[in-house]
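Missing here: one protein chain of the complex. Every other protein chain is in place.
What follows is chain A.
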Amino acid sequence: MQCDGKVTRSPLIDATADGMKPDMFTQRHLLGIEPLHPVEITALLDRADHYAEATRAGHKHGDALAGLTQINMFFEASTRTQASFEIAGKRLGADVMNMAMQASSLKKGETLIDTALTLNAMRPDLLVVRHPHSGAVNLLADKVNCAVLNAGDGKHEHPTQALLDALTIRRAKGRLHRLTIAICGDIAHSRVARSNLILLGKMENRVRLVGPPTLMPSGIAEFGVEVTDNMEEGLKGADVVMMLRLQKERMDGGFIPSEREYYHRFGLDAAKLAHANPDAIVMHPGPMNRGVEIDGTLADDINRSVIQEQVEMGVAVRMAAMDLLAQNLRATA
């Protein structure tokens, strides 16, 4: 799936026009894609690309985060994201600690802010937070001195997922602009979809949302994206097909008639994928429900699916994000 490694940049994104310099990254926290400038996104992806190559070349230990303390604070269960952040931190030499917050002080009645202040007093440098409520990570970032990375908050944002998706696309397609990208499935409940459509829009792409109307967020007509409930129509001419997990745990009930009808109409299989461009790539943020939103064979097809590469890029993007934030942290210290 790899292109020749050369990346073309969008001529529409001009750093100097907005008073930015190339490779600039000014953020104190990574709370979402919304606050990022396209130049910052590019800078982060360039750095991540570097780390991806270094890791592939066998350099799995750096010192960019040496002497820094990274706390992973997950108020919501996570295996892959937490592991990815942990590996990223360790590869750059940080002291990493994991806190499973569901089992912790919240059960004793402590508020989120108090938990944040308590942790802050232990002087961490990087705080990676996942929380079931939208905006909770923003609230927490206001109260601490360290850099905060949003590892997913409610239905709001999941910035590192969007960045790793962007890096995967850029590596496969050789560019991250003027692509047609179909995001399919449960858009309404997905923070991954939110962050992705913001990022892909910022980078001048054509975004299509495909799914049943009951799984579309409200006000979607104002997002500057194309919306359809027909997979064939949505996939037509797509360069990238991004499938979303049908989040069963978030389904309060009654969004779709049944899983099998959903699979029939919206599950990605070879027949539906045939409507996309012949070189279209298939993505999924995981964990997958095989036979619900994606056909198992297709997910494993190394000629079409970049799902494993997404996981690999996840580590690289998180290394890059923490590296850049740590640089800013040191500069202001």
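Following the convention adopted for this analysis, a contact is a pair of C-beta atoms (placed from the backbone, for glycine too) under 8 Å apart; a residue touches a chain by one contact, two chains touch by 3 or more; residues count from 1.
We adopt the following convention: contacts and distances are computed from a predicted model.
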Listed names "NADH dehydrogenase subunit L", "Heme exporter protein C", "Dihydroorotase" or "Response regulator receiver domain-containing protein", with the criterion being the UniProt name of the chain not displayed: "Dihydroorotase"
Among A:G89, A:P124 or A:G154, the residue in touch with the chain that has been omitted: A:G154
Residue among A:H131, A:R245 or A:R318 touching the omitted chain: A:H131
Missing-partner contacts on chain A, residue numbers: 34, 111-113, 131, 133-136, 138-139, 153-157, 188, 191, 194, 217-220, 222-223, 252
